[in-house]
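Only one structure is covered here, and it is reproduced in the block below.
Excluded from the complex is one protein chain; the other protein chains are retained at their positions.
All chains are identified by letter, namely A, B and C, in their written order; residue positions are counted from 1 within each chain.
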Amino acid sequence: MAGMKGLDRTIIYWGVAFSIVIPLLWPIGFSTEVTSQVRDIHRFIEQMPESSAVLMSFDYEPATIAELDPMAAAFLKHLFQRRARVMGMTLLPGGVGLAENLLRQEAAIAGMEYGRNWLFLGYIPDGTAAMLRMGEDVAMVFPTDQYGTALDSFPMMRGVKSYRNMGLVICLSSTAMPQLWAQYAHDRYGAAVAVGATAVEAVRLYPYHDSGQLVGFLGGLKGAAEYETLIQTPGDGIRGMDAQTISHLFIVMMVVLGNIGYAATKWRGRAGASTGRNHAPVA
Amino acid sequence: MTYSAFSVFLSVLVATGAAAIDFEVVDTPHDGGGSLTLRWEPVARSAVAESVISLGLFRTDGSGEPRGKRADLAFGDSTFFDERLTNGQRYTYEIEAVFPSTITVLARAEGTPSLQWFRTDRIAVFFGVVLFTGLLLWFTYHARSGRQMFIRRIAGLEAVDEAIGRATEMGKPIMYIPGISSMEDVATIASVQILAQVAKKAGEYGTRLMVPNRDPIVMAVAQEIVKESYNQIGRPDLYIQDDIYYVTYSQFGYAAAVSGIMLRERPAANFLLGMFYAESLILSETGNTTGAIQIAGTDSDAQLPFFITSCDYTLIGEELYAASVYLSREPMLLGSLKAQDFAKAAVLALILIGTLLSIAGDTQFAGAFR
Amino acid sequence: MHLSPEPGVWLAAILTLAGFSFLWKDNPMFKVMEHMLVGVSAGYYLVQYAYSAIFKKLYVPLVKQGNLLFAGCAVLGLMAFARLFPKRSWLSRYPVAFYVAAGAGYSVPSTIQARVIKQMQVTMINVFDQGSLGAGVSSFLLFVGVITVLLYFFFSAEHRGPLGAASKIGIVTLMIGFGASFGYTVMSRITLLIGRFQFLLGDWLGFL
Partner (left out) sequence: MFRRTLPMILAFTVGVFMIVQFFVPHPQLQMLYNMVLDWKQVVFGCVLIVGTMTLIRHHALRVRFRKQGYGYSIIALASLFAMVLAAIFWGIETGPYSWLFTNVQVPGQATMFSLLGFFIATAAYRSFRARNVTATLLLLSGVIVMLGRVPAGENMVIGGVSLADLATWILDYPNTAAKRGILIGVGLGMTSTALKIIIGIEQSYLGKGE
């Protein structure tokens, strides 16, 4: 897009690519520390009564699968291990295929049966209205599951009417959806809400965890790696951490190099009376 | 202890009126009636006897209906909501343990559902909504009737004149990017208000202004606004429709095209004001490398860091609205800005009082804000 | 190395590379990929909208369960389509007014509750009662941060004197907070790239 001063941009592109590819091919095996936001969710699920109903909303689209799929997989592993009854759903149309694949895959690994241990409710437009309506009656939001069978005909839905009968609501999201789940499902209806969010979104969730509006949250691939550490099942989160580490080092190096160059031009510029801003036209 | 001995023990407990487990039935608080909340201490299988087959919940009401089973309970459960009940009627509940040969009542409790008219637990929210609505109506009314209201000067705005002046000196154009969102976004509305002022200034200096758009409706609005601004300063001749144009709806396509224009035309000043998404990075980076003065502003906090590090001045969040109000004095925006300001002052005062009281040992005040 | 035999994986890999070609410049290969993506995803969404909103949420309750209350929203929903006909497009204002106002209505008290009052409440804490000196100091900084950030966004008085000093602390807090956003955003973007390389190296080329 631009002519460059100093390093050519293609060199930087190759640098990023290598800082990811090399650790992927030759893993280093860094270990991960666990933060309180992640530990709180794990503890909550551990303390939930066995076979609690859990609503899991896959509120993300293919753009952010790299961050959110590993979290969803880790949650599902833990929930199935705890014999929870998982109701999958999504508030974004692009989430249907993603949720369906992950639920099927993890249920097959854990040997879980459709309709008894897990369900897929499908997509419903208008997220906030759906969140509120499920505080009254889930079967009115989803009269049938994704495949057209009435909800009350499933054994696992017996006694599950609204958030009141659910142990936990989990939202996986790349948008502001977690804040809305906290606002509507938790504050208005008292549901316990846990979140898996992309790092971009997670940084905004700290005040919600601090205030108790969220049980906890996983932030980005690091959050997934932390959860995988807790359930002692390495997945894409832990596998991606090496590449994440090396490429962060690379980006920090770029920032430092760029600023050294900037400080140098600024210092030279000051000798020749400049405005002090970075206005030097680029060759 | 064998199970039979244990169950005898339990029966004795129940018969003498002492429940084996804590069990309470209360009217579900703050609801429209018709529901009772049942709470008990969770029963672990081992605590009763290993041979317990199941736990059941039974209900008797005063209307003469026979005693009926309400639900099977799982070990570890501790709450149950019974719904579709008649307000004012008394209901009796029993939790039963089923053994291979006997059935034992573990606990008994009763309750009466009733209707509430007002959610007293939401009283703080109620006052919040009423007060804020009042503030909003009051300030909007006064803003419309033309009363002067003070808005502080926004630091980044001083740079606007400087940037336009510099473009004029260099004989280079100005580029104004009104974000990539639609007219429904408050940030876009604020942005086109600022555009009006920038267009006036550019017109006074006779400097060329380019406005690439991603939304066709925003483009139409921007054209109107720029034309009107030029008219107001008596320079309708400066208006060039082709300089306020539609690029493409594709997000990255837009970013690539605008970057290309920046490199070709080398505008001396870039304004990036409005709603931005991931493309903010590409736009501000290219602008930075062409050496333009860049003034940015958005309320998208994920994009703000990129603007702050690669632009000369950045309007942060609400500053964007405040800047647009400061420049345009648009009554509707002015009214809500003032209402929000006063609400903020109230929030601050309450936080201070609440904190002082908590330090003094009174937590009731803070507790009222639920 | 086990090259994937699946045609689907090959298509996905070609599209991924076509996407990366944007790094070189906005080229026809990228444009083809982009427009295919626009079409496929719009088609995917359209089917999901129709299936969930019209079939599951309207047809099932109205026709299968005989709930006649849903006839009303069928009419409103139909009016939304008037938008496609310029002469009758004003009809679509009814459904739009309905859903915008209903959303605005329930968001007013909930937003005040969740984002204002609840956040106020957790700020009113006794900083002398936090267990340790470190926790107390940190909580105090949190308290000061919230107050000064609010003051920074207060526009009805000039930032001079004590208010000026407070808003300086506010901007420092904001910048550290934006720094955290910055770090996390970098983290997010890198992860997405890792995901693509995992696909190319693993699913497609079979190196992983």
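Basically, a contact is a pair of C-beta atoms (placed from the backbone, for glycine too) under 8 Å apart; a residue touches a chain by one contact, two chains touch by 3 or more.
This structure is a prediction, so every number in the text was calculated from the model and none was measured.
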Omitted chain - touching chains that are shown: A, B, C
Touching the absent chain when the full complex is considered, from B:33, B:56 or B:165: B:33
From B:25, B:269, B:282 or B:366, residue that would touch the chain that is not displayed: B:282
Residue of B:59, B:122, B:166 or B:200 in touch with the missing chain, whole complex considered: B:122
Sole residue of A:161, A:204 or A:239 that reaches the chain not shown, by the stated touch rule: A:204
Missing-chain contacts mapped onto chain C: 8-9, 11-13, 15-16, 19-20, 22-23, 31-54, 57-58, 61, 69-70, 72-74, 76-78, 80-81, 83-84, 89-90, 92-112, 114-116, 119-120, 123, 138-139, 141-146, 148-150, 152-153, 170-187, 189-190, 192-193, 195-196, 199
Contact footprint on chain A, counting only the chain that is left out: 2, 4-7, 9, 12-13, 15-16, 30-33, 35, 61-66, 94, 97-98, 100-101, 124-126, 129-130, 132-133, 136-137, 140-141, 147, 188, 203-204, 206-207, 210, 222, 241, 244-245, 247-252, 254-255, 257-259, 262-263, 277-278
Those residues of chain B which, in the complete complex, touch the missing chain: 30-34, 115-119, 122, 125-126, 129, 132-133, 136-137, 140, 183-184, 186, 189, 249, 252, 278, 281-282, 284-285, 288-289, 299, 301, 305-306, 308-310, 312, 317-318, 321, 332, 335-336, 339-340, 343-344, 347
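Assume only the chains that are shown with their structure count from here on.
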Contact graph of the chains (line, ring, star, complete, other): complete
Pair joined by the larger number of C-beta contacts - A-B, B-C: B-C
Chain at the geometric heart of the assembly (C-alpha centres): C
Junction residues of chain A - those touching two or more other chains: 1, 200, 204
Residues of chain B touching at least two other chains: 256, 260, 301-302
Residues on chain B engaged by chain C in the complex (per definition of touch): 122, 124-126, 128-129, 132, 149-153, 250, 252-253, 256-257, 260, 301-302, 304-306, 308-309, 316-319, 322, 337-338, 341-342, 344-345, 347-348, 350-352, 354-355, 357-359, 361, 365-367, 369-370
For the chain C and chain B complex, residues of the former touching the latter: 22, 25-26, 31, 34, 38, 108-109, 112-113, 116-118, 120-121, 123-128, 143, 146-147, 150-151, 153-159, 174-175, 178-179, 181-182, 185
Touching residues (chain side chain C, partner chain A) in the complex: 23, 25, 41, 44-45, 48-49, 51-53, 56-57, 60-61, 64-65, 99, 102-103, 106-107, 110-111, 113-115, 118-119, 121-122, 180-181, 184-188, 190-198, 201, 207-208
